[in-house]
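Shown here: the complex without one of its protein chains, the others still in place.
Going by the order they are written in, the chains are A and B; count residues from 1 in each one.
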Amino acid sequence: MELLHTLCRIPAPSGHEAPLTEFVLRYVAEQAPSWRVQPTVLAGGEFQDCIILVFGKPRTAVFAHLDSIGFTVRYGKQLVRIGGPDVETGYRLVGRDEQGEIDCTLTVDEKTGALGYEFSREIERGTELTFRCDFRETDESVQSCYLDNRLGVWAALRLCETLEHGIVAFSCWEEHGGGSVAYLADYIYKKYGVRQALVCDITWVTEGVHAGQGCVISLRDSLIPRRSYVERIRQIARASGIPHQLEVEGSGGSDAKELQHGAQPWDWCFVGAPEDNVHTPDEIVHKADIDSMLRLYQVLMREL
Amino acid sequence: MELLHTLCRIPAPSGHEAPLTEFVLRYVAEQAPSWRVQPTVLAGGEFQDCIILVFGKPRTAVFAHLDSIGFTVRYGKQLVRIGGPDVETGYRLVGRDEQGEIDCTLTVDEKTGALGYEFSREIERGTELTFRCDFRETDESVQSCYLDNRLGVWAALRLCETLEHGIVAFSCWEEHGGGSVAYLADYIYKKYGVRQALVCDITWVTEGVHAGQGCVISLRDSLIPRRSYVERIRQIARASGIPHQLEVEGSGGSDAKELQHGAQPWDWCFVGAPEDNVHTPDEIVHKADIDSMLRLYQVLMREL
Partner (left out) sequence: MELLHTLCRIPAPSGHEAPLTEFVLRYVAEQAPSWRVQPTVLAGGEFQDCIILVFGKPRTAVFAHLDSIGFTVRYGKQLVRIGGPDVETGYRLVGRDEQGEIDCTLTVDEKTGALGYEFSREIERGTELTFRCDFRETDESVQSCYLDNRLGVWAALRLCETLEHGIVAFSCWEEHGGGSVAYLADYIYKKYGVRQALVCDITWVTEGVHAGQGCVISLRDSLIPRRSYVERIRQIARASGIPHQLEVEGSGGSDAKELQHGAQPWDWCFVGAPEDNVHTPDEIVHKADIDSMLRLYQVLMREL
């Protein structure tokens, strides 16, 4: 879990993913020699802050978003949301502007809901703030801000160790309306003919999805994937014997939005561990679900 | 109207259009030999559950969506909407899960609006339910669930009988945010250079649009088509002498959303009969409007 801890600590709010991109590129350069197959690495330039890793002859692509929720400093002591963070007076926020490091606390006006910060000085306009990382690990769980989606990134990187054929794509802006999967999906489809996707992200513990009962296969959220593709995934999962749960939601979204609405005929399915305390500094995931998530990805990438 | 009745009975909620796709493909295979021109049939694989029929040298494409609204079984006895169905306690819903056929009734919690079902057993998570088809025909009207858009599919198939030049495309996911017209439009534009579209779908009876007064040409809904294209269509319609009505709305959408927002310069216009009791099991359309819809499509596809 040391890799996960490192990933959770690197700030990468939507639009400013570059520091995490650089870390992942360094990690890949260092680790790839020990992987079963050496991937082609596509990054920089026309890929902006995204990364595509291509292994063997790919049939399926995994999408894991790098970015996180956060806040932008507006005027005076006001904050504006990046994505949909949970807000509570007292949350510790960190960042950096030209005057130096920032470690401040979030304030939420009780009447208006207006967001602000308390700090010893005024922070420069446009500065991004993210939750301060307090990483906690027990025998049973990990807890931190940004498990959504550093855990998805972690699972994707661990998947790389044994992957023979497939694509692993790291995307940007997922938490704030998207903006990179459209071109990643276009590139992958046109260059490799791949149009099967797995969305490697973290979902919610709900009345129907319980911590510790396995990785979630989502039958739908605000969008509905093509039934025939989801059925194939369910069959592979059942046959594998790996613990998993089925999710049915009417709201929520993921990188799949861009796959669904793009000009290529992607089939997609969301597969990921569930977390509690969603979009707070205290996101928590059961280790059994992390384990089944990684194993499920390994099987699916072999058999799809 | 036997064909229409058959189309209305086949369940095809957004994301699970395959049964209707198969029916249409069989119908085309059987009927095409008697059509004036034999179309090229594009289906399967990269077209997912969509179908494209290409006749002669096409200048204009007709888009008719296959899918319908419905419900997905969530947890316990909860339901989640597929698209925007009208809901009323007592509506009969049908479906199928691994335990067999389902014929249940919709429940709507009076206080919370929460959706559920009453049935002799629990239905499996993720099962789709659709309105039970009660098809009613008089001298003047047809009434059934899913006239939106089985009537559009019907008109498109009848149009095929005499079509010499043009494309008829059957799309998916229209009722639930779209997801196929983006790639159909891209394929058609790049392969055939076609960028004129008619959206073959059903609209609403309102204070300005009356049952029995002819097929509707929509000047706008939530989106605004290019004025010059709509004016050409109005002129052809006027010259044809076929009864028609003009619609102006501020809300509502169709497959045109994906044409408008895609990366190709499509001109589009919604042309279709109006219905009452929209998105209920009792959608009703005047036969005179069905007649003028088909005739208008025949003229427009000749003259545009």
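Here, a contact is a pair of C-beta atoms (placed from the backbone, for glycine too) under 8 Å apart; a residue touches a chain by one contact, two chains touch by 3 or more.
The structure displayed is predicted, hence computed values, not measured ones.
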Practice problem: Check each of B:Ser34, B:Ser120 or B:Ser228 against the chain that is not shown and name the one that touches it. | Solution: B:Ser228
Quiz prompt | Missing-partner contacts on subunit A, residue numbers | solution = 14-16, 18, 46-49, 72-76, 80-82, 125-126, 128, 172-173, 176-180, 182-183, 185-186, 258, 262-263
Quiz item: Which positions on subunit B touch the chain that was left off?
Solution: 195, 206-208, 219-220, 222-228, 246, 248-250, 260-265, 267
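Operating definition for what follows: only the chains that are shown with their structure count from here on.
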Quiz item: Taking each chain's centre as its mean C-alpha position, how far apart are subunit A and subunit B in Å?
Solution: 36
